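A quick write-up on the structure given underneath.
Let's turn to chain A:
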Amino acid sequence: MNYVIIGNSAAAIGTVAGIREFDSTGNITIISDEKYHTYSRPLISYWLEGRVSEKNMMYRPADFYEKNGVTPVLGRKVTKIDPQKKCVVLEDGLQVQYDKLMVATGSKPFVPPMNGLENVHYHTFMDFDSAKAIKSEVKDGMKVLIIGAGLIGLKAAEALAANGAKITVVDMADRILPSILDNRAGVKMQKYIESHGVKFILGTSAEEFTERTARLKNGVSVDFDMLIVAVGVRPNTELVADAGGKVDRGIITDMTQKTSLDDVYAAGDCTVSYDASSDTNRILALLPNAYMQGEVAGRNMAGREFRYVNAIPMNAIGFFGLHIISAGSYDGEEYVEETENTYKKLVFRENRLVGYILIGDVKRAGIYTSMIKERIDLGDVDIELLKEKPQMMMFGKARRLEKLGGITK
Partner candidate 1 sequence: MKKVYVNEDWCLACHLCEFYCAAANSGADSMIKAFRDGKKPVPRIQVEEGSEVNFAVQCRHCDEHPCVKGCIAGALSVSDEGVVSCDENKCVGCGTCILSCPYGCIVPDEEAHVIRKCDLCVKNHNGAPACVEGCPNNAIVFEER
Partner candidate 2 sequence: MNPLYEVVRNPDRCIKCRVCERQCANEVHKYDAELDKMISNEMTCVDCQRCVCLCPTHALKIRPNENQFRENANWSHQIMDEVYKQAGSGGVLLSAMGTPKQYPVYWDKILLNASQVTNPPIDPLREPMETKTFLGKKSQKITYDENGKAHYEKTPYLELDVPIMFSAMSFGSISKNAHESLARAATELGTYYNTGEGGLHEDFYKYGKNTICQVASGRFGVFKGYLDAGAAIEIKMGQGAKPGIGGHLPGMKINDEISRTRMIPKGTDAISPAPHHDIYSIEDLRQLVFSLKEATNWEKPVIVKIAAVHNVAAIASGVARSGADIIAIDGFRGGTGAAPTRIRDNVGIPIELALAAVDSRLRDEGIRNDVSVVVGGSIRSAADVVKAIALGADACYIASAALLALGCHLCRSCNTGKCNWGIATQRADLVKRLNPDVGYKRLVNLVTAWDHEVKEIMGGMGINSIEALRGNRLMLRGVGLTQKELDLLGIQHAGE
Partner candidate 3 sequence: MLQREGTTRIPSGCAISGFINRSGKRTNGSVIVNSIACMHERSNGLGGGYAGYGIYPEYKDQYALHVFYDSSEARIKAEAFLDRHFDVVNLSRIPVRKNPNITDEPLIWRYFVNPLPTKLQDSQLDERTFVAKCVIKINDKIDGAYVFSSGKNMGVFKAVGYPEDVGDFYRLEEYDGWAWTVHGRYPTNTPGWWGGAHPFSLLDYTIVHNGEISSYDANRRFIEMFGYKCNLLTDTEVITYIIDYLHRRLKMPLEDVAKVIASPFWSELESGTFSEEDTAKYRHFRNVYSSLLITGPFSIILGFNNGLMALNDRLKLRSMVAAEKGDTVYISSEECSIRTMCPDVDRIWSPRGGEPIIVTLDKNAAERV
């Protein structure tokens, strides 16, 4: 059996793990246009910040490919999938046959058209090479303008702040981190990040760029020594689309992670997922999601039948030492507690916990996450304890025994 995986990040590694659970002998080939041994993309900001060495960027140990019988084909780009011939074609013309194919191509930075941008040197912040490029230029006291107050933009801001840069973040939206936080939490985080020297200009966008200045639509001009564009990402769907596979905002798969093409699977940021918390299909660009989709796909590629069912949006992130964990949907009845440094929002719908945001005190948040994923009815849960903090005590003795007493499903 020949397994081919396009991509070399979390979804790809999950796929290898999934395949190897049930097939210890089949050939696995990983093809990636990046030259690196599998590394962790979310770590690029930590690397840029100086908290992680290049060696520790590795997502899996150096002997991972060898131990798992994987042939890595690195620094070479796949240009085409030929579902009829069951092969993929590389840019140098090489064809690699597959019996089962995984498309784990992830996403790419989205750079919208902006006046004058074509004449300005700017960076995106998505992969190791982009981080290295920034690192090579950043200097103490340098003025950095970041377009985009989302996760990527702010992680870049944090990392660059550690490098001594003076940072201004501009976003069209009127609040930061809109994808994971509600308004109130956004304001809270904004204040906190501002207290670490980052300046925000919100609710406006760049009208025009000149070499070292951005003129904003609100009339303000911002000088910069370095420009980073981090307004969003777009899934890499072209290979599948070109081969005739169904693609929407991302690659469409069924619950087994199979695309509309025979023997072609997809996983990770390039796909559209079903969000169990909001009952909608959306892109869930999260590392755990990518890995687990890959794992499910890998198992199915090895001939089993698994379904990936309870995906939800969720995020764990921190800025300047303040942690945020959030998950699920914020559509429902809210319970909020707030202190100077902490924020807690619980969202209930249909007698279930469907979403939450924790800032500051994030301990044991996974208990909430599991309640959302497992759609636990709150009938036999002590609501007061649930609101107090994530704890096993809120469950009845029977459920506790089931969870803690060694009865594994």
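Picked so that all candidates are chains of the complex that A comes from, given by their letters.
The rule is simple: a residue touches a chain if its C-beta (ideal position, glycine included) is under 8 Å from a C-beta of that chain, and two chains touch if they have at least 3 such contacts; residues count from 1.
Keep in mind that this is a model prediction, so the values were computed, not measured.
Shown alone here is chain A; of the other chains of the complex, listed as 1, 2 or 3, the one that touches it is 1. Every residue of chain A that touches candidate 1 in the complex is listed here, in rising order: 14, 40, 42-43, 46, 51-52, 56, 58-61, 287-288, 291-292, 295, 314-318, 321, 323, 325, 327, 362-367, 369-370, 373-374, 390-393, 397, 400, 403-409.
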